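Report on the following structure.
Only one protein chain is missing from this complex, and each of the others stays in its spot.
What follows is chain A.
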Amino acid sequence: MSTTSHDDGRFSRRAFLGAGIGGLAVGALGGAGGVAWAHADADGASALPSDGVPSTTAYPFYGQAHQGGIETPQQRHAIFAAYDLTVSDPRSLQVLLARWSAAIAQFQRGRSLGAVEPTRDSAVPTDTGEAADLEPAGLTVTIGLGPGVFDDRFGLADRKPAKFAKLPALPSDQLDPRLTGGDLSLQACAEDPQVAYHAIRNLSRMAQGTATVRWTVMGFGRASAGKGQTTPRNLMGFKDGTRNIKEDADFDAFVWHDGADQAWMKGGTYQVARKIQMHIENWDSDFIADQQSVFGRSKQEGAPLSGTHEFDVPDFAKKGSDGELAIPATSHVALAAHENNGGLRILRRSYNFTDGMNENGQINAGLLFVAYMNDPAAFVTLQTKLGRVDQLNEYIAHVGSGVFAVPPAPASGSYVGEALFR
């Protein structure tokens, strides 16, 4: 990190970021894997948005146990992008991962990528500039490697973790090939959507000639809860993420890869991204009892239908006065609960999205489902079950999909995935 200012403003998005580090309070935020640098303004506490972090928050990129954007308290906005590699030599892939890593380190510090306004008239700006006056906004960018990285193009086939492969076709899949797959993924999350957009735009620009953008989703509101965060709502109006993974021990058990079969993945994880279309108009005309039956929870409180409060442990055996199960067996909660899946859990880190209207005059919106787990089979198991009988299937369609191996964070002087090429 820099401890001095760049007062010319060419490389420092805001001069105080560099200058003020001596005055920064350093503290662990809510059990997050990363340590946040919070700006110690007198009004720092009052600037804290509910469930968010101050916009001055800058997460370090290098030297962490894990990449950011996984255990990091979930930011409000996200852009997810999947890329196809257009090269077939390992050197080009290395250069891209190294340049992405260095650029992400700069962006997460709230800095620009080189000059916004070059001094030479004939120079093209290296940074596109739209984040020039913005704070770091708690930005994290997470790099993922798709199954294609381990095919015969890059000589990395023997580095492929045993459990890593393209997701199989799953029940109820309605995948659009244009929204599916990808050799690389970037997940940019921030408290300011323009900061996230700037990161993805510049990283995509940097990839030109090496990789092309395959699909993107812009998430505008968090739809999963991290530790210490209130549970947000998805676009169906229901709380999402009440029973999410929040404790370190559960991260160790269900999220972080132990590196057993591939040492380069130790401290990494797998990312599953699904673009889930919601049939919004149909849902909005459904009566409340059915909506609650679909989820297995009450709408306002978010309580399991077997209880009264959001965090009541669901009782899947409890029956109502009519003799029927209080939480229907085909409800989303019943099918997804770890109690009914041999203890299986995944970290959900989803966002709501909207793409305006579709070609049929319907609202094009839904959930950018992003989940992290130490074995992609966990998602396959859960979605196989959900895809078969979930009542929710009447109101949603999985239209986009990708699975990515997420290496651990790089040490200083290295880059994400560097260990793969040794």
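Heads up, the rule we're going with is that contacts are C-beta pairs under 8 Å (C-beta built on N, C-alpha and C of every residue); 3 or more make two chains touch, one makes a residue touch a chain; residues count from 1.
The rule we apply is simple: contacts and distances are computed from a predicted model.
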Listed names "Glycosyl hydrolase, family 57", "Chemotaxis protein CheW", "Lipoprotein" or "Polar amino acid transport system permease protein", with the criterion being the UniProt name of the chain not displayed: "Lipoprotein"
Hidden partner chain, touching residue among A:T86, A:Q174, A:T230 or A:T308: A:T86
From A:A115, A:V380 or A:A397, residue that would touch the chain that is not displayed: A:A115
Absent-chain contact - pick from A:Q94, A:Q194, A:T216 or A:T384: A:Q94
Per the touch definition above, residue among A:P168, A:G209 or A:G320 touching the missing chain: A:G209
Interface with the unshown chain - residue positions in chain A: 1-4, 6, 10-11, 61-62, 86, 94-95, 98-99, 101-103, 105-106, 111, 114-115, 118, 120-124, 205, 208-209, 212, 410, 412-415, 418
